[in-house]
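One structure is given here, and the rest of the page talks about it.
Shown here: the complex without one of its protein chains, the others still in place.
Coming up: subunit A.
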Amino acid sequence: MDLIDFPSMSRGDLRGLRMAIDSGFRDFTRAYGETLENIFHPIQVLLVFIENLLIDTPWVIVMAALAALVWLLSRSWKIVLGSVISLCLIGYFGMWDDTMSTIAMVAVCTLIAVVLGIPIGILMARSDRANALITPILDMMQTMPSFVYLIPVVMIFGLGKVPGVIAVVIYAIPPIIRLTNLGIRQVPADVLEAAEAFGSSGGQKLRDVQLPLALPTIMAGVNQTIMMSLAMVVVASMIGVKGLGQPVLQAINNQYFTLGVMNGLAIVAIAIIFDRSTQAYGKRLQKHLEAVHG
């Protein structure tokens, strides 16, 4: 027996296998692609709506609204001031519209991740079985190179906003699921026992005790999800999502150094704005946990 070459499937068989799977998937796409597209169409509507809203509204109002949002989350003038300055610079260097597209994309992806991720996290916290089942899937979602799952997504949806959003959500949803699960599991047993002793039902425990106590951890998940969506803008732009990723892509293809750096810095700027605001909000949520007495 030959010990140098690993005994592999014959080339013909391998090709056959690949072709069988590919053609099976292609048939599936042909049969259900349209249905799936219709199901996911609302995402497109939402994304386009937010994008147009941000771009078509006078920039002063958008800037004021963003500053107000940052203030509501962080209650810190420093962060608000930093945000306004960065946005002014972004606008001055002509990246306003692309930035608005990217913010819209991140907002929609985060929203979807939260709406799907929190219930999944709750499920994992309540059932060890679900936990054991879903954890490896999350591991896979986080380690699989994103280009690999772009293939089936693009096969089904073609190029466009929807596949972009789906790809970003797949990439960015694991932290919120994990941290929701963790946050709920970390609720101290004695506090849960107290809730139980007073006759709480499962739902009451979840609503009144577990979720509120897990909230700071869940917020940390939201923060990470936002950061990861931003990290995906360039990849998303490859399949047709508008925003700061497109000029970066263009810069890569044509070796426009300055264009790339400017747009890259813009991405960094919004990332910092989002990060500081959500972290400050998470800190404020934990206020009651600060021990004044020992």
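Keep in mind that, in the parts below, contacts are C-beta pairs under 8 Å (C-beta built on N, C-alpha and C of every residue); 3 or more make two chains touch, one makes a residue touch a chain; residues count from 1.
The rule is short, and it goes like this: contacts and distances are computed from a predicted model.
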Which of "Dihydroorotate dehydrogenase", "Cell division topological specificity factor", "Quaternary amine transport ATP-binding protein" or "Cytochrome ubiquinol oxidase subunit I" matches, in UniProt, the chain that is not displayed: "Quaternary amine transport ATP-binding protein"
Option from A:Asp13, A:Asp139 or A:Glu196 whose C-beta touches the chain left out: A:Glu196
Subunit A residues that touch the omitted chain in the full complex: 188, 190-191, 193-201, 204, 208-209, 212-213, 288-293
